[in-house]
Structure formats: C-alpha cells, structure tokens
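Rather than the whole complex, this shows some of its chains in their spots.
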C-alpha cells in the first residue's frame, strides 16, 4: 500500500548526460560548504535555550504558511492545522489528525518546492522511506514523534548537523536580544546567530498602532520620540544596539520602495500631525517614504546591509486575518517598480562606499528590466535571490537567466532561505546550490563559460558573495 | 512541386530520448479520453440542426481571426477572406480565391499554432498529404470541398468522430436557447451541449446601447429593469433560465477585473442616472464594477462557475470595426491587475463553499505573481489555462512553469479551447494533452516527480479538474 520515498542523487539536474555531468561536478565542489543564512525567521530562543520540539505538526506544519495555504485552498480549515502556530500546545490527537490531513492530501504539493523540501526533511532528517499518504500517515507520525522525543534531537545539535555557520533571525527594534546575548556569551556554542533589525511598524504612520509603537520605541531607546528628530535618534540608537549584538543587516518590507524625503522642517511638521493622529493618508505616506530614506542614510553610516522585500498585499482575506492573525498564507504579491521609486535614494547614496542595498522581489518582471540594470551600475546595489513565492526550481532558473546577462554573477546576493521551517534550511540551501550549478553547467555546455570559470563562480555564489554582501 | 504533409507521432515532445519516452507514455494514457470543452464559441444551431458546411473558406478561414489577422498584417484585405463571416454566402470563385491567398501565404504561419492546428485538421479530418502552397491550393480546395459535400460530413457526425463529451457554447442572456433545448430533448444525440451565460453588454453602462440592452433584458425576463433591483432580478431570472438549460458557467470579459460594490442606495441612484443617459464616466465604471460583484454574488447562490477573461483592448483599429464589425482580429491585449482589483470580491465570497471563479489572462506576468498565489489560498479560485494569444506551445509551457510551483496542479482549470474553429477542437485538446505530458515528463526527468505521480496528474489535468471545476 505504500510507495517508497528516496532522494535521487541527481535531483534537479537536467537530463542531458553531458550537462548533468558538469552540473554534478560543480555541485560536488560546494555541497559540503557550511550554510550561511543571512535572512530567516527561526526564533532565536529555540537556539539559545535549546528548546525541545513538541510534536510533528507544531514543528513541521503549523508555522509553514506555504503548506497551509495550499491545504486551505483545498478546503482544509486553517484551525485544523494548528494555525496560528505557537498559540497553544496541540494535543496528540489534534497533531496526529493534522498530520493525517496533510499526508492524505500530499498529491496537492506535486510540482511545488514544498514537496521537495518536505521529502528532503523526511528522508534526511527523519530517515523516512515511504511516501506520505493516508495509509502511511500514522506510521510516519510515530516515526517523527519518536525522533523528536529523543534528547539528542535539539536545535543546537541540528545546528551542528546542518553545519549552519551563520544564521540571522528577524527582530523588532524594541527587542532586548537577550537570546542573542546568551548565545554570544556561551563558549560551548560554535555558530553565529545574528539579529536583523526589522523596523517596519515604526515606519507606517498610517497604521493604527503607530503612535503607541513609537512611544514604546522611545522608552526602549531612552529617547523622546515625540519629534521626528527624536524618532531618528531612537532609530540610530537601536540600530547601534543591534549592531553591538551582532546584526549585519536591516530588513524592510513596505508595499512599495518609493523613497522621497521631505525637507527636515516639513518632516517635523508631518510627524507632529501623525503623532496627533491628524495626518492625511498622503502625509502618512510621505512620512513613511522619508523614514525609509532615513534608514538608508543610517545604513551608509553604520554599515548595516539594507534589504528591501516589497510589494506584498498583506492579509488579503480580512476574515482570515481576524481569525488567525498575520503570516498564515493570505499574503498576495502585486507588481512593483524600482527604477523611478529608488531614484532619490540612489541619487543620494548609490555610490556611498559604506552602503549595501539588496533588492528582493516576487514580481519577476523587474529582474531583467530594473534590478539587473540597477545592480549593474550602482556599487551599492545587489540583486536578491528569488524569494517567497519565487523560491523554487523553475523560478530560480528564470532568475539567473534574467539577471546574469546584464549583471553577471558578482551583483547577486547569494542564497537566503527566509524560512520559519528550521528543519528545511539544509534542503533549501542544497536546492539553491544544485540550481546554480545547473545554470552554470548550461553555460558551459553552450561554450559560454569554461569549466574553471564555472567552478570559481559556483564557489563565489555559495560562499564569497554572501560573506561580502552581508559582512559575514 | 509539392512538399509532403504529415503529422509526426512525437510532435511537441522534447528531443531528449529519455524525456520523450516519459512524455509519450503519459500522453498515451490520456490521448483517447473524451473531450471536455467547457468554454468555446461554436454556434449551437450547427449542432442542433446538423447544418451542412457550405465551402472550405467559410468553414475554415472566415471565422478564424487568428488566421485572418496575420494575413491582414501581410497586406491581405479582410474582405478577401470572407470577413465578416456568415454575412452572406461566398461564391465558389470567392471562396477558391481566398483559399489560394491563404495557401500561397502559408509560410507566414511558421512558428504559430495556427500552422499546427491547420495541419492537424488537413491531415486528420480531410486526409490531406501535401503542404499548402500556391501550387497545391486548388487541389487541396477540391479535396476539402468534396469532403464537405459528403452528406456524412455533418456537425453531429463530427461530434461523434471527435468524441466530444461536453461542449459549452457562449450565449447572450436574452437568447431563448432553443437549439440547446432541441438537443437536450433529442434522444438520438449522445453528447452534452451547454449554454454559457455571457452578460457583458448588460454590465457596461458606458456603452451607447446599454439602455436599450437592459430594456430588452427586462422584456425577456419579464421584469421591470428600470431600477437596479429590477436589473438584479432580471439577471437572476436569466441565470436560472440558463441553468435550467444546462449552463454550468457564466463568462465575463471587461477591460479589467476591478470589483468594488456601491452601497445599494448609491447603486440605485447611479443606475437611475445611467438609465437617463446622465451618468459620468466614473459613475458608469462604478456601476459596472458593482454589477460584476453582483454576478459573483449570484454565482455563490446558483453555483454557476464564474470565468473572467479581462484586459483586451477591443477593436483597436476603428476603421476595421466600421468596415467589418467586432471579432475580426484587431483586439489587442493590455496589462492586467488581479490582486488589488479582486480584493473586494474575494474578501466577500472567496471562501464561500458554492463559489468557483476561474481567472484567465493574456498577460502572462500575472500567472506567477498574482494568479497562482490567489488560487493557492482561496478555495474558490482556479487558474485558467493560457487563452487566445497565449494558447500555444511555448506559452503553455511557460504557464505550467509559472504556476505549478506555487499552486501545484489541483488549482488549474483544465483545458478550454475557446474556439470558433469547430474542426480544430480535437487538435487543440490534443496539443494541450501533449504539452502537459511534456511538463510532467520534465519533472520526472529531473527527479521532482515519480512516474506514478505523473500518470495520476496527467489524468487529473485532462479529466478530473475540468469535471470538478465546471461541474461537468
């Protein structure tokens, strides 16, 4: 009744024997390099406190909105999958039921990277050798649950096993970064876990919580944030705090990347109106753009790499937001524009020696049209790898084909996994290494690149570029 | 002087022998399944009355604006091709002359699906074995004309020969659907021909004919349409009539898919202004959006699948519209936006159990960016297959590569042929089956899918998905 499950050594490699051989050779040369993960969403306390995992579903499914969204489309209520994750412990019955739902709907994931990643996790991490299905669900559940229960199956042991040299988390500017401090002070911990400064909520005056947010920011920073100058000082203060705790980058996700700074006096006036709740939508927007511009200015001074992740319509389905909160699968991409929007920012800082700006997109149309040309001129600009909906084999191939011809390989960021699914980190990096090897192998096969050039380039992509661009 | 014409058994399959073998095996498993055609433009009277075809050109060329537009670009007046079709019978001389023009310009169609479909029709339906050219035109004409003249060459016999199990036509809400009724009552007819509710003209208050159109709608429905409430009731009435005559879907083609319902009172006011011819362009647009939203609401109640075919700039060349009317080849696509535009509609109905919404596009950029993410969350939403200008091998391959990674295969609509070219229906479905087989074979070759998974999936795409999504 059960089909075997195994990982083919040549997965993702093209069928042509000659190209496959080159791809294999390139991949072999980088497959065992340590993982550098400069952007992701693993909770730092997991590592700092080496927390045991509770059950298969809260570890593998509840936090994974890639998986839950497709189950939801197929008619599964999100609540059945333990969403929102982490709110309360699932009973064994609930967890087992969710796992059964997932296994019995396994065919939904054909053609998706969720299938690819989950297969890697099941085989490589849990030693599973049968395909998920209604029939195998319980046995798989037991096997995973038993592994999780083993005292050796803890986050720190997995950091060793996965060979994660560097991992960035994503953190609120008001966070005290205590887990990061504990890790830094722990002589037994041999990996680097860095915070990332993610100040979005403090840059959105149109949000209902903004006034309270900046007040809290002021308290934490010990700065009066009732003025724009105070806001700037508080931000600089918290960025310095993050940097002192090992941060290498700040991350920013707004609806667009428009930056157009208001003159200082005007910014102060609009800030005052926003604080009193009287700013118009236009003013709130103008202030947000000013604040994003200001973050870039700070980056030129403190050297934190600035990453932009724009153009997601968050919480597209209101009832789902009400019932389950954000980040559960109903965020939908929109088109994005970079060339005009970033003009003010790049005109001001694009050639500043200390500035590094990595541009991500889920709108593939800008890769060739805007991102490669921008990164191919401005020393500060790098093209982020495909992200979120685009982090999958065919999309990644399109990305390399879209950007390399204008920007080469030196202007691309190196892989980021951006994941909440801790166990899938090795599979994600491995996928990226395989696909970059394939792209280079195809160039070799078409005599556009020599073997030795390809070998050096795959090493650049996996190891050199991320270290350089994220100052690792 | 003549080149042979034949159809290669492996056409559209990739050259790599291993991939080709897998593709062939997948294709073999579905190639003889009956045709399900849930959206098209064959006149129902052809079938109901089993009308004989008149001449090669009025059957094969005059109604086919895909072919005529490229001839027009090459300098052929549309009138030479019997356009507008059906207005009057072509003389034998006119028909033969048009056929000669077509054959002598056959090289124009290299690289296009029009070549592929026509070759299939010529070989499979007419037994032709020489390539169209100036030299072969007359002989081909005679061969086709003789076949057409045979009493056995009638629409119903072709429905049998083509094994069309289900075929939807496209019909005006005021249509009495008499041909459909005759077919339903005919015990000798073993296929299903369903009408499709296509109410566009009644949703465009900015059109000069709208007031007369809704008046006629009212008469046919037996409802006073002088108020918005009356319009709604008349629509519900006609949808019920269509459903009683076998309809499974409503189809909607406006310039965009923006939906933003006016409050009822406001809708009534604007409707009254529009009826008196005094609505502004903005009001007419707002009313159109309200009416489209209302159609979705009706769908949630009567269960007709709602299909959207937006973003075509109709009748781009005014003189051509004046001389030949609509649908003759000068409709040009524009960019389209779905994420924001459909937010009100999906926020209201996206998770309604009875609602099915299929989104088509000729703007390929939205496949990965918007359609796959929407269909990968909302249980009601499905991604329509490539349509019109995109219904061709390379486009179809790009479509699968664009949507599968986010939405898998379960969220795609199954093939629709959308054609006026009755004889090409088998070739179009066959092309789709071949290309889906190729996509799956490539996943198998890269070890992203097992053989048995691919076999089940190709069957889903050809048979299961269309039955489920169009309630066939």
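Letters are used for the chains, namely A and B, taken in the order the chains are written, and counting of residues starts over at 1 for each.
The rule we apply is simple: a residue touches a chain if its C-beta (ideal position, glycine included) is under 8 Å from a C-beta of that chain, and two chains touch if they have at least 3 such contacts.
What you see is a predicted model; the values in this text were computed from it and never measured.
Total copies of the shared sequence across the full complex, per this structure file: 3, with 2 shown.
Convention: only the chains that are shown with their structure count from here on.
Chain A maps onto chain B through a rotation of 120 degrees [Cα fit, steps of 5, range 0 to 180].
Rounded to whole angstrom units, the spacing between the C-alpha centres of chain A and chain B is 40. By the touch criterion given at the top, residues 3, 8, 10-16, 69-70, 72-75, 107-113, 115-116, 313, 316-320, 329-335, 362-365, 389-390, 392-395, 398 of chain A touch chain B in their complex. On the chain B side of its complex with chain A, the touching residues are 16, 18-19, 337, 339-340, 343, 346-347, 350-351, 365, 368-370, 372-379, 381, 401-402, 404-411, 443, 445-450, 452-453, 456-457.
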